[in-house]
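I'd like to ask you about the structure that follows.
Our next item is subunit A:
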Amino acid sequence: MSLYAVLAAALFFLGLHGLFAARHMLRKILALNVMTAAVFLLLVVLAERADVADSVPHAMVLTGIVISVGVTAVAVILVVHLAHGRGRDRGD
Partner candidate 1 sequence: MMAWAITAFDALLVALLLWLAWQAIHADGLFRAVISFMVFGLLMAVAWVRLDAPDVALAEAAIGAGVTGALLLSALGRLPERDKEAPADRRARGLAAVGLAALALGGATALATIAWALPAPGLGREVTEALPKSGVDNPVTAVLLNIRAFDTLLEIGVLLLAVIATWALGPMQWSAPARVMSPALPVLGRLLFPMFVLVSAYVLWRGGHAPGGAFPAGALMGAGGVLVFFAGAKPWITGAELDPWRWLLSLGLVAMLVAAVGVGATGRSFFEYPVDLAGLFILALEVAAALSIAILLFALCLGGRPPHRWGSEDEA
Partner candidate 2 sequence: MTALAWVGASLVALGVPFFLLGTLGLLRFPDVFTRLHALAKADNVGLGLVCFGLGLHSGSLAHALKLALIWLLMVIASAVGAGLVARAAIARGVKPWGV
């Protein structure tokens, strides 16, 4: 299981790096999603470690998954609007 803890940490930094390094907005959204996945992973791994099976982190992750899809949807629509707005400004 410790393998997955390392995965969570690595994914988090990967996503953080992507959030700054990626040029295209859509990639930034993907990076953000990778980071959320990493956080969920860490929560579930820690829940696994507890002495008694702990369902509170699972419930939090369930809530988090639904919220992250909401955030992704809003961000994606904003990117689409942004892309079209930019195109008009440049005159093409």
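To be clear about the criterion, contacts are C-beta pairs under 8 Å (C-beta built on N, C-alpha and C of every residue); 3 or more make two chains touch, one makes a residue touch a chain; residues count from 1.
Behind the choice of candidates: all candidates are chains of the complex that A comes from, given by their letters.
Not measured: the values here are computed from a predicted model.
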Only one candidate among 1 or 2 touches subunit A in this complex, and it is number 1
Quick one: which bits of subunit A touch candidate 1 in the complex? Just the residue numbers, please. 1-18, 21-24, 26-27, 29-31, 33-34, 37, 40-42, 44-56, 58-63, 65-67, 69-74, 76-81, 83-84, 87
